[in-house]
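Written below as structure tokens is the structure these notes are about.
Note that one protein chain of the assembly has been removed; the remaining protein chains are unaltered in position.
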Amino acid sequence: MLNKILFFAELQEKIGKESVEIDVTGKTVKQVKELMDSEHGLVKVHDAMTAINEEFATSDMVIEKDDVVAFIPPVSGG
Amino acid sequence: MLNKILFFAELQEKIGKESVEIDVTGKTVKQVKELMDSEHGLVKVHDAMTAINEEFATSDMVIEKDDVVAFIPPVSGG
Amino acid sequence: MEKLFQIIEEPISIEKTVGLVSRRDAGAINTFIGTVREFTKGKRTLYLEYQAYQSMAEAKLAEIGNEIIDQWPDSKVAITHRVGRLDIEDIAVVIAISTPHRADSYEASRYAIERTKEIVPIWKKEHWEDGEEWIGNQTETKSFVSGKPEEGDMC
Partner (left out) sequence: MEKLFQIIEEPISIEKTVGLVSRRDAGAINTFIGTVREFTKGKRTLYLEYQAYQSMAEAKLAEIGNEIIDQWPDSKVAITHRVGRLDIEDIAVVIAISTPHRADSYEASRYAIERTKEIVPIWKKEHWEDGEEWIGNQTETKSFVSGKPEEGDMC
């Protein structure tokens, strides 16, 4: 039941890795963010959007089995 | 006292050459156009703008010695 | 055959990107090229580092392409964004849009770069003489929320 969680930009630097694998199935996006904050000190995760399987997600969406979760800090491409 | 007169696009095809050398010093642009119409049957010269030494000219401007006159049909570059 | 929407690490070929949208029934191709500027608000940039969530970024670029086809049905779009280290004057992004008539090519191109800056998961880190920073809301981009308006709060 492990989910892949992806980090980019400053979140990636802060946590020191590109991804982690943890079980967050059944949790809401909001709950996963709180977990990142409390467990990994990732305060800035609250400024990030979240993508589930490469689609932007709202905070009340629930993570399902095998879902890939990515935190998307404010983008600055172009 | 010859002036060079340049023709482009359909005017050039109509008159059959890129330029002629005639003396139009002292004439206005309007008079030169009328000359082109009466002498060479260049009716469409009246739809063209005129450039004197590569600058657009008004119909009352007078051609001076050594001036190069060009008739500029409606442009269609780009 | 190159992809219409892609994230690459190598220098971007403008001709190649334009070639992807050139066609017999287009008379106009507008191209936007984003380059690395040396000075931003008086501060000197040494170089930039771009990072992307590649698969999602390419999907979002393709989504922008679809949005453009919806609004300008007779257009063809290609967008290539580079990642990795970029020096001053290097090309970060090339957008090419062909349309039968020119007004549409300008409007669609402008739309494409604005949307790219809003919704595509790409980040740049500025490196200065006295520091470095990942750029986001704090400086250049607008409110993040506009990226994907949906019911409920975004996060």
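Order as written gives the chain letters A, B and C; numbering starts at 1 within each chain.
By our rule, a contact is a pair of C-beta atoms (placed from the backbone, for glycine too) under 8 Å apart; a residue touches a chain by one contact, two chains touch by 3 or more.
As the structure is a prediction and not an experimental result, all values here were calculated from the model.
Considering the whole complex, the hidden chain is in touch with B, C. Looking at C:7, C:29, C:120 or C:135, the residue that reaches the missing chain in the full complex is C:29. Between the chain not shown and the residues B:22, B:35 or B:51, the one that touches is B:51. In the full complex, chain C touches the omitted chain through residues 13-15, 18, 22-39, 88-89, 98, 100, 102, 105-106, 109-110, 113. Although one chain is not shown, part of chain B still touches it, namely residues 6, 8-10, 12-13, 29-30, 33, 46-51, 54, 56-60, 70, 72-78.
In the analysis below, only the chains that are shown with their structure count from here on.
In whole angstrom, the spacing between the mean C-alpha positions of chain A and chain B is 73. Among all residues of chain B, none touch two or more other chains.
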